[in-house]
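Apart from one protein chain that is not included, each protein chain of the complex appears where it belongs.
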Amino acid sequence: MRAFLIGRWQPFHKGHLEIIKKISAEVDEIIVGIGSCQKSHTLTDPFTAGERMMMITKTLENYDINYYAIPIIDIDYNAVWVSSVESLTPPFTTIYTGNSLVRELFSERNYVVKKPELYNRTDYSGTKIRKKMLDGSAWEHLVPEEVVKVIEEIDGINRIRRLSEKDYDEE
Amino acid sequence: MRAFLIGRWQPFHKGHLEIIKKISAEVDEIIVGIGSCQKSHTLTDPFTAGERMMMITKTLENYDINYYAIPIIDIDYNAVWVSSVESLTPPFTTIYTGNSLVRELFSERNYVVKKPELYNRTDYSGTKIRKKMLDGSAWEHLVPEEVVKVIEEIDGINRIRRLSEKDYDEE
Amino acid sequence: MRAFLIGRWQPFHKGHLEIIKKISAEVDEIIVGIGSCQKSHTLTDPFTAGERMMMITKTLENYDINYYAIPIIDIDYNAVWVSSVESLTPPFTTIYTGNSLVRELFSERNYVVKKPELYNRTDYSGTKIRKKMLDGSAWEHLVPEEVVKVIEEIDGINRIRRLSEKDYDEE
Amino acid sequence: MRAFLIGRWQPFHKGHLEIIKKISAEVDEIIVGIGSCQKSHTLTDPFTAGERMMMITKTLENYDINYYAIPIIDIDYNAVWVSSVESLTPPFTTIYTGNSLVRELFSERNYVVKKPELYNRTDYSGTKIRKKMLDGSAWEHLVPEEVVKVIEEIDGINRIRRLSEKDYDEE
Amino acid sequence: MRAFLIGRWQPFHKGHLEIIKKISAEVDEIIVGIGSCQKSHTLTDPFTAGERMMMITKTLENYDINYYAIPIIDIDYNAVWVSSVESLTPPFTTIYTGNSLVRELFSERNYVVKKPELYNRTDYSGTKIRKKMLDGSAWEHLVPEEVVKVIEEIDGINRIRRLSEKDYDEE
Partner (left out) sequence: MRAFLIGRWQPFHKGHLEIIKKISAEVDEIIVGIGSCQKSHTLTDPFTAGERMMMITKTLENYDINYYAIPIIDIDYNAVWVSSVESLTPPFTTIYTGNSLVRELFSERNYVVKKPELYNRTDYSGTKIRKKMLDGSAWEHLVPEEVVKVIEEIDGINRIRRLSEKDYDEE
C-alpha cells in the first residue's frame, strides 16, 4: 500500500520526521509531496523546492523508509488539483492530511483520507521555527541535523533576515 | 437586443431568478455569465461551474426566456478581460452589473452599462444562503426547486460542511 | 443518463446536427462541448467560442433536445484534462468521441466511451466546408439555416478570406 | 555602467523624476522597469503599462538621460523572476531598490544592490497622489506637466472616481 | 498621430530601419513592438527581448524619431491579443503590418491597417542574415553599426553556432 503526505516543509522539522516514521510503519511506500513548490524567498516560504527536497532526502536516507519526495505545484483550480497530483506521483490509495480542502478533494475522488498523528505540536511548528530563525533564538535542536547543514549550505538564516528588513519604498 | 449579466451564482437563488426575469423582459436574449468558473470547493465558492450551469439551466427551462449560460474564467489582467468575455459570448451591446470594475471596463469599450434591479436583497443573498447551509438553517425556500435537486444530486451541503471543518495542520 | 460530445464545430454543420439528434434519442441530456474554445481567427479555427455557441444554440432551439453547450478550453496537460471537463459540465457517464486520445483519457477514468455514428461524411466535413467558404463555392446547403445567419451577422466569410491573404512579411 | 530601477509608477511623479535624475548622474544608462505591467483599472493600480510608459517617456525626453523604459510582468514565482527581468532588459550590473524581496533576489544573483535616495517623501507619494485624485484635491503640482497631459488624454481622473463607486452587488 | 509597427527583429537590420524612417515621416510617434518577446535561444529567435530592445534603441537614438520600443508577449489566444497590445502601448490609431492575422485582428477592432513599404527585401531579410551568421558569411553590412556592437557584447554569433550543433541525444 502506498500513501501520500503533503506539506510545505518550511523547514522540515523533527515533528515532520516523526509523522513520516509513523506512517511509514503502516504502509509499504510513502510519497512525500513538497507543496507550494514554486514558492520561495518569503518569510512564510523561505526555502525553494530544491532546498526542501534536500532537507527531506538527506534526513530520510538515515532511516529505512521507502519514500518518494515529489514537488507539487499549486494550481489555483481546486477541481483539477487531485488529477495534477496523480500525474506526478506513483498510484496511491491513502492520503494523510489535516487540511479540510485537501481532505474534501481527495474524498470526492474516493481516496481513503486519514489524519496524521502530530508529535509535540508545541515545539515542532514551522511557524515557530521560522520565528526563532528570524529573532536569533536557538532553532537547530528542532530540526534534524541534516537540515541544519542544508540551511548552512544555502546561508538560509541570512536570507530570512534580509527578507525581513523594513522596506524603504520609492513608491 | 442582447444583454450580458455576470454573477458567481454560489448558489443560484430566487433573487437571481427575478433579476433574469426582469432583464429578459427588456431584451431579446440574455447571456448569463458564470463568473470565476475555475473556482469551487471553498466556503465562498463551493460549487463548480458545471454544477452552477445545471442550476441555471434546470431552472430557466421552466420559463420562456431566451438565454445562453456561459462559464467565464477569471483572468488576472483587467485590460484584456472584456475581450476575453467577447470571445466566449454572442455579440451583445448592454451589460447589467453592480460591480464598479466591470462597469468601468465595459464603459471604456463603449458598452451600455445598467444596474440590475435587485429583488428582496435581505433574504436573497448568496452569502446568507451559504451560511444557512453551513449552520443547518432552512435554505431551500430561498432557491428555485431545481437548485435544491441539483445540490442534493451532488451532495452539496455535506461538501460545504466538510470544507468548514477546522484544520488540523501538520505544518 | 447524460452524455458528453465534444467537437470544434468550425462551423457547426448538418452532419453535426444529425449526430446530436441520434445521440439525444438515446440519452436524457446531451452536453455539447465546444472544444479549443480559446481558438479563433485562423483558417482552421475561424470562429470564436461565442460564435460557435450561437450556431449551436440557434439551431438546436428548433428541436426538442435537452442539451447544454459549454466552451472547453484546451489545456496542454493530458493527465488533468478529464478533471477540467468534469468541473465545467454537469455529471455525465458516457462520452461520444472518435478521437483516440480523448477515448483513452476518459476510459482510464472509467467512463463509457462510444463512437458517434457519422452521417454522410463525404459532404459534411468542416474542412471541406471551410475550403468552400474560401474559394467561393456554395456551402450554405451544408449547414443549418441558422448557421448561415450567424456567419452573415459576423461577416464570417470575409474574415476567412482576409485571413487567407498572402503575407507580405517585413521580417 | 547600466543600472536598473523598478517601480509601479502609479502615477509617475516628481519624486520619481528626482530619483531617476540622481541615478542617471551616476550611471551611463538607466533601465526603468514598469512593474506589475499587467495591472490596471484598480484604485491601487489605475493606469495601464502603456499609459505609464507614456508618462515616463514624455517626461524624460525633456532631460538628457540615457534610459530604457520596459514593462515587467509580475510572475508569481520568486526564484525565476530575476531571469525574467534579465531576458527583457539590456545587461546591467546594479539595481536600485528599496524593496527587501527584490534586494534579496538580485543579491543572490550577485548584483550590486543600492537604495535609491528618496526625495521629499512626504509630498511625493503615489498613494497620497491617488488619494488626492479621488477626493478632488489638487494633485497636478506633484507630477511632471507631461503626466498631467497624459492623464487628461486618457480621462484618468474619471476612471479612478468611477472605480471607487460603491458596489451594488447582485450576489 | 501614433502608429504601431510590430516585428520580431531577429536581428534588427537596415531594412527594418528604412521602414521605421519612412513611417516616422508620416506619423508623430511610432511604437515599435518587439514581438514574441519571451522567445530566445533558438535558431529562428536567437536574441532575447532585452537584446533586441538594445539593438533598436542604440540605432534609433542616432535619428530624430519619436518612438517607443515595447516588448509584446505572444499570447496563444487571438481574440484577446489586440487588447493585450493596447494595454502595453500608448493609444494609437494606425497599425503597419504585412501579416494577415494581425491585419484581421486589428481591422475587426476598427484600426487603420497599412502595409509597410519594404526596402530591398532581397538583401535585408532576417532569415538570410541569421543564415549568414551561422555559416560564417559577412552579415555586418546588413545591419546598423550599433547592432553589430550589441551582438558582439552578447557574443551572439557564438550563441547561434552553438545552438546549431547537432544533438547527441541520450533519449
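So that you can tell them apart, the chains are marked A, B, C, D and E in the order they are listed, and the count of residues begins at 1 in each.
Going forward, a contact is a pair of C-beta atoms (placed from the backbone, for glycine too) under 8 Å apart; a residue touches a chain by one contact, two chains touch by 3 or more.
Note that this is a predicted model, so its numbers are computed, not measured.
Novice: For the chain that's been dropped from view, list the shown partners it touches.
Specialist: Answer for the hidden chain's contacts among shown chains: A, C, D, E.
Novice: Which one touches the absent chain: C:T42, C:N62, C:T93 or C:S107?
Specialist: Answer from the full complex: C:S107 touches the omitted chain.
Novice: Which residue among E:D28, E:D64 or E:E165 touches the omitted chain?
Specialist: Result: among the candidates, E:E165 touches the missing chain.
Novice: From the listed residues A:A3, A:C37 or A:V102, report the one that touches the chain absent from this view.
Specialist: Per the contact definition at the top, the residue touching the missing chain is A:C37.
Novice: By the contact definition given up top, give the residues of subunit A that touch the hidden chain.
Specialist: Contacting residues on subunit A, toward the hidden partner: 37-38, 40, 48-51, 53-54, 57, 68-71, 73, 86-91, 153-154.
Novice: Spell out the interface residues on subunit E facing the chain that's missing from view.
Specialist: These residues touch the chain not displayed: 38-42, 48, 159, 162-171.
Novice: Can you list where subunit D touches the absent chain?
Specialist: 77, 79-80, 82-84, 86-87
Rule of thumb we're sticking to: only the chains that are shown with their structure count from here on.
Novice: Shortest hop count from subunit A to subunit E along touching chains?
Specialist: Between subunit A and subunit E, the shortest chain-hopping route counts 2.
Novice: In terms of residue numbering, is the interface formed by subunit B and subunit D classified as same (over half shared) or different (under half shared)?
Specialist: different
Novice: Rounded to the nearest 5 degrees, how far is subunit B rotated relative to subunit C when their C-alpha atoms are superposed?
Specialist: Here the rotation carrying subunit B onto subunit C measures out at 180 degrees.
Novice: If you average the CA atoms of subunit A and of subunit B, how many Å lie between those two points?
Specialist: Whole-Å distance between the two chain centres: 37.
Novice: Roughly how far is subunit D from subunit E, going centre to centre by Cα mean, in whole Å?
Specialist: For subunit D versus subunit E, the centre distance works out to 26 Å.
Novice: Using the touch rule from the top of the page, what residues of subunit B touch 2 or more other chains?
Specialist: As it turns out, subunit B has residues touching two or more other chains at 38, 40, 48, 77, 79, 86-87.
Novice: Work through the pairs of chains, note which ones touch, and then classify the graph as line, ring, star, complete or other.
Specialist: The chain contacts form none of line, ring, star or complete graph.
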